[in-house]
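As you look at this complex, bear in mind that one protein chain is not there, while each of the others sits in place.
Chain nomenclature is as follows: A and B, assigned in order of appearance, with residue numbering initiated at 1 for each chain independently.
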Amino acid sequence: MSAPPAPLLRLEGIEKRYGPVHALRGADFTLYPGEVHALLGENGAGKTTLMQVADGLVRPDAGTIRVGDAERPALTPGEARRFGIGMVHQHFTGIPAFTVAENVALATGWPVSPGPLRERVRHAAEQIGLPLDPDVRTGRLSVGLKQRLEIVKAVAADARILLLDEPTAVLAPAEVAELLDVIRRFTASGGAAVLITHKLDEALAAADRVTVLRRGKVVLRALRGDLDPAGLAAAMIGGEPVVRSAASIRQQADEPAAIRAEALEVARESGYGLALRQGSLEVRPGEIVGIAAVEGNGQRELLRAVAGRVLPLRGRLQVAGPVAFIPEDRISEGLIPELSLTENVVLGSGREEPWMRGGRIDWRAAERYTAELLRAYDVVAAGPRAPASSLSGGNQQKVVIARELSRRPRVVVAENPTRGLDLRATAGVHARLREAAEAGAAVLVHSSDLDEVLELATRVLVVSRGVVAEPPSGEAASREEIGAMMLAGA
Amino acid sequence: MSGLEELTAGFLAAAVRVATPLLLAATGETVTERAGVINLGIEGMMLAGALAAALGASAAGPWTGVLVGIGAGTALALVFAAVVVGARGDQIITGTAVTLGAVGLTGMVYRQAYGTAGAGLNLPTLAALPVPGLREIPLIGPALFDQPAPTYIAIVALPIVWWCLFRTRAGLMLRATGESQAMARAAGVRTGLVRAVATLIGGAFAGLAGATLVLAQVGTFAEKMTAGRGFIAIAIVVLGRWHPAGVGLAALLFGAATALQFLFQTLGWDVPYQLFLMLPYGLTLLALAGLVGRVRPPADLGRG
Partner (left out) sequence: MPRRAWVIAGTAVGLGLAVLAAGLSLAGYDAGAALAALWTGAFGSWYAFTSATLVRAVPLILIGLGIALGFRAGVFNIGAEGQFYAGAIAATWVGLHVGAMPAALAISAVWSAALLAGACWVAVPVGLRMRYGVLEVISTLLLNFVAEALVSFVVQGPLQERQGIYPQSDPIALSARLPFIPGTRLHVGLFLALGCAGVLWYLFARTRWGFNLRAVGAGPRAAEVSGRIDSRRVTAQALLASGAIAGLAGGVEVTGVSYALYQNLSPGYGFTAIAVALLARLHPLGVVAAGLLFGALEAGAGAMQRDAGVPAVAVSVVEAVVLLVVVIAAAGVQRIGLVGAARARRRAA
């Protein structure tokens, strides 16, 4: 690209704090017309937050936003829309009960009369290169088609700046290529697109320009010609090498497996069809088996079946007890926010606990026990009587983990155990899981962050389209090999 | 006309007459629920509308009664909306409270206005307005075209509400609010305002339904005279799958169930009348059981 014209969007010195987490530390970002701009960084680097600032969803603590001729300390979502900024989120933001056409009409303000609207939506989608049936109820669309709709909504609302948040995470490889084509066509006609991603190769393949964020700061800006993969990787990861914990945990290979599953089949939560089609695995005491999978491939059902939270339809499953389960959503599944910490500890406990006297609960004993747990797990809380809602996310997760691991489980199942936690809290959770394994538990953990799986696991299995598979090169499997398996499907 | 034909025509006419207030209330509640608000207060709003209509009609004629009735229903809906939308109060309990309050208020006002003797039957009422020509259609002519004005209003309101809900931007925003307040807000909809307006529309319809009960059906007011019709209207909305066409059919079904009573009386069959009092409720429960698994309410219904 030669001498770029005036930028479409410029973010300068953006600062954002969430409590103790410093998400953005003076980040700068410039977007020129006609370019595909990759915003690269590890999970938690602040990529999404920075783009939400541009979309008006997050109000920065400091910094300026320049769009066109305007200069603002912050935008509202409405202003962002008027300046032609549209964001395609990782999660679907339409209304499932509406048809595709109705969702587009809601986003664009187009008149609702069905005939003309249908044609207009169909036309717009084809124009963009992402054909969609305007009459289909949105809830029935696949994840990929929902994303299509999000893009169509944004472009149809006259967006000139498209912010795409990890758009390839939910797509199959062929769909990824198609999406990149669409983005190129969009930028060729004068728009500009930001591709938020943590995948190096994707940035290299698609972007005209790359900005790398690390811990809320821009560490590298480069044009396509100047890019080299090693430099990018170093910029993203910084000086810290990825630690694999394999060596630190002693295997107890001679012991019988604590989890043994053969040909498990588990239904989808909606009740229709199979989420897990072929779930076979063994986990031995002392092992941490990491499950690598793209969202919605059956890993959730696998974990929940092992944890005894859903009944498999077919197959054999043997799990040694007691089982500890750390569910993904601590607010709605791990804890009851309105109840006290003691009550939340009692919630997850069985009948054999010392404070259970038949059907009676000795609350004093339970409270003493909870107080001990809070101390042992470094939970920052006013005391065992404090409601769970008064704790920070990291401390809430500590309570869940303390409750589950304090029962000396022989099996630990954890779903995204560090989602939404800062680095220190994440390290703490990892340490607890390793401790459990060292104490002889079989640990089965999934994280949607592949790097976390690689860091934590002694052995990695991939779940793709409902099938559990082991990488051919076993424990030596590389990130690329596992990534390819995740996306390939069986 | 043969005897059977006359009987059928009479039955249909009674069914439509009984269905009219239910249909009006249910039409309003459809709008309210589509915006995500379930209003158990419409029972009270109907009752308030009924008494206000009786007072208005005896003071200045039946049409004034209708207007005053609508006003009373809307005023109570304003209280409901203030608590539910303004203060984010629980919808079910607020609705129960509004109905309780309306029972108390109407009891108080009624006793003061009419004494212990009651309103009597000397209320000016809305007479049937036969539509020339159409009235002569066999069977359905008398049922649909020889009725008091509110029936026509109810019949006309149905397609209008349908059109507004499904063919206008306002309707789209209203339905979006009922499905997901968060998403609707993100799309620029002022969801609080939408819910408040939808509640007021529901209240106005409930008031009109109450006025209809007094001025076009019973001819007088009595304490607690709505006898759960507001709650039945809510069930009708569920049965009608939150769609005006379905709601019209469900209301008619109800009217028919109640009108069976008159039919049986004409035929001289000796069935305890309480059976007919139970029939609509039992029928609703059966229909709900048969239907609910397959229908989906607005996703944000009842959420603050």
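One rule holds in what follows: a residue touches a chain if its C-beta (ideal position, glycine included) is under 8 Å from a C-beta of that chain, and two chains touch if they have at least 3 such contacts.
Since this is a predicted model, take the numbers as computed values, not measurements.
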item: Touch criterion as defined above, residue of B:Leu123, B:Ala143, B:Ala235 or B:Leu260 at the omitted chain; value: B:Ala235
item: Of A:Gln318, A:Ser332 or A:Ser473, the residue in touch with the unshown chain; value: A:Ser332
item: Among A:Met356, A:Ala371 or A:Val467, the residue in touch with the chain that has been omitted; value: A:Met356
item: Hidden-chain contact residue, picked from the options B:Gly107, B:Pro130, B:Gly192 or B:Gly219; value: B:Gly107
item: Touching residue (missing chain; options B:Val18, B:Ile70 or B:Ala97); value: B:Ala97
item: On chain B, residues whose C-beta touches the chain left out of the figure; value: 40, 79, 83, 87-90, 92-94, 96-98, 100-105, 107-112, 223, 227-228, 231-232, 234-235, 238, 272, 274-275, 277-278, 281-282, 284-285, 288-290, 292-293, 304
item: Interface residues of chain A (partner: the chain not displayed); value: 18-19, 21, 308-309, 325, 327, 329, 331-339, 343, 346-348, 351, 356, 359-361, 363, 387-390, 392-393, 400, 403, 420
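To be clear about the criterion, only the chains that are shown with their structure count from here on.
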item: Distance from the mean Cα position of chain B to that of chain A, given in whole angstrom; value: 48
item: Contacting residues of chain B [partner chain A, same complex]; value: 166-169, 171-173, 175-176, 179-180, 183-184, 186-189, 296, 298-299
item: Of chain A, residues touching chain B in the complex; value: 77-78, 81, 93-98, 102, 105-107, 109, 111-114
